[in-house]
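Encoded as structure tokens, the structure appears first; notes follow it.
Note that one protein chain of the assembly has been removed; the remaining protein chains are unaltered in position.
== chain A ==
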Amino acid sequence: MPLFETVFQEKPTIVLEIGSAYSKIGFSAEAYPRFIISTEIESIKDVLKSKEKNIYDQTVDFFNKIFFNYLLVSPKDRKISIVESVLTPTIIRECFAKVLFQHYEVASVIFLPLHLVSISTLALDTALVVDLGYKEAVVIPVYSGVQVINAWQAQPLAAEAVHDEIKSNLILNGVKEEILSERIIEDIKVRTCFVTKMSRALSYRNNEQLQAAPDVEYPIEGSDVIKIPGLLREMAFEALFPEDNDFMGLPYIIIDAILKCPVDARKELAENILLIGGTSSVLGIKVRLRDELRKLLKSDIYKDRLYIDDVKFHSAPAKPNFTAWLGGSIYSHTDLISNSITRESYFKHPRIPDWTTYDSSITRSQG
């Protein structure tokens, strides 16, 4: 650290990752975000349904909270990094830029592609990054420090799907819908559910009799107690592994992303998988994915197309839900990508560059 203090006298960059459920907020060169808070921009979840003005106002209000209630800094003339997925709709990226430049008068904004910056936390420049967040699972391979954008895969296989599964299941079990708020559903998921073993999932699917994990008595706000069946605890996350003819489950989209990469990159990608996003903190997900992927590698559809023997996973020095933020903290401190948009250039051309123009100029991320 002392090395930097002399070089970097200026104020640290503010690093923000505005997820559809949770925002991770903090400063560059720090090892973890200062806060993880609920994202209070409703329309990020359903952006296309709402009007742009509405998102603008909500973003102004939410950023006001971030700067003045949490980070306690005046944003004027500060540098800002936004860590976000390349699949973020342009309308949101442009809205953030407008709010930051016009309303908060920041000095510069840089948009950091989440999948790319995540692997800097591993000190690697090649990895297959799987983001399991709230809305979607997004898979993007990064090869030699460049995102293989055309190999991306995205499916609505993330927290929301699991929440829907828990909710409909409990309602089927006779629980009143009114008491099942989003908060309670999430709490049930976080505290009682896990990803079950592949063999057990198969047995359940074939209607074999198994002794399910123990039920849990779950008190709701002190008064009612509802029963969380052991079967639900095990099966809630099966929403991420749908078994139908579309081959759209999590293991399939991971394999498909690898398949879309050049042959000589595939083995390295398969042996360097990085799971990020809060949904990957659930117990059992890594081992389940490993087993599912191994099975697929040997299956008839993929056996003769992939030339991969095994898959391997990394652990970043971070909790999964802020691994991408951490990458942003590293990138912002070191200027690994230097195309930030300055205030002056924004007002000359209030256009946010596209990702395709971004990637080419990324400096190599390894020495």
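What we mean here is this: a contact is a pair of C-beta atoms (placed from the backbone, for glycine too) under 8 Å apart; a residue touches a chain by one contact, two chains touch by 3 or more; residues count from 1.
Here, contacts and distances are computed from a predicted model.
K.L.:
Since a chain is absent, check the UniProt entry for it and pick the matching name: "DNA-directed RNA polymerases I and III subunit rpac1", "ADP-ribosylation factor-like protein 6", "Dynactin subunit 4" or "Glycosylphosphatidylinositol anchor biosynthesis protein 11".
P.N.:
Looking only at the record, the undisplayed chain corresponds to "Dynactin subunit 4".
K.L.:
Looking at the whole complex, which of A:90, A:181, A:299 or A:315 touches the chain that is not displayed?
P.N.:
The single option touching the absent chain is A:315.
K.L.:
With the full complex in mind, choose from A:64, A:169 or A:342 the residue touching the hidden chain.
P.N.:
Counting the whole complex, the residue in contact with the absent chain is A:64.
K.L.:
Determine and list the chain A residues touching the chain excluded from the picture.
P.N.:
On the chain A side, contact with the omitted chain comes from 1, 3-4, 22, 24, 29, 31-37, 53, 57, 60-61, 64, 67-68, 70-74, 76, 102-103, 105, 120-124, 186-187, 190-192, 194-197, 200, 211-214, 216-219, 271-273, 281, 283-284, 286-287, 290, 312-319, 321-322, 326, 330-331, 333-336, 363-367.
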